[in-house]
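The complex is shown incomplete by one protein chain, all other protein chains being positioned as in the whole.
For chain A:
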């Protein structure tokens, strides 16, 4: 026969079975189920949060990259516009200068022509007046039929006084 401590007692087998199953049932219902559920929930939460953080990081990076690109684009655009503006201003200035020069030249030319014309007219008038005066003087001399050389001289003088080259 086995020693006492090696032979299982019926009573203890019975109680162990009943109490263990009872504990298993009660703990399963009131402890393990809520505990395991809460642990799972928390792990899911943590995992979700981590995934969201990762996603946010990626989005942030994308946003940052986008911003950088936007900034670079803007800078390039500004440079391009500046350059264009400079070129256009230069062109404009050149064109304006050329136009002004041309106009000035034209005005000068016209003025020159006008002066020439006026001069010609003036000369022509001087010539005419001189001719007319000569003719006039000659006519008056002839009309008086001069006998006296003194008188003649006097006359010439008086006429000359009249003439007074204006």
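Criterion: a residue touches a chain if its C-beta (ideal position, glycine included) is under 8 Å from a C-beta of that chain, and two chains touch if they have at least 3 such contacts; residues count from 1.
The rule we apply is simple: contacts and distances are computed from a predicted model.
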item: Candidate names "ABC transporter permease", "Cytochrome bo(3) ubiquinol oxidase subunit 4", "Putative tricarboxylic transport membrane protein" or "ATP synthase subunit a"; UniProt protein name, chain not shown; value: "ATP synthase subunit a"
item: Of A:38, A:115 or A:135, the one touching the omitted chain in the full complex; value: A:38
item: Residue among A:19, A:56, A:98 or A:160 touching the omitted chain; value: A:19
item: Touching residues on chain A - with respect to the absent chain; value: 3-17, 19-20, 22-24, 26-28, 30-36, 38-39, 45
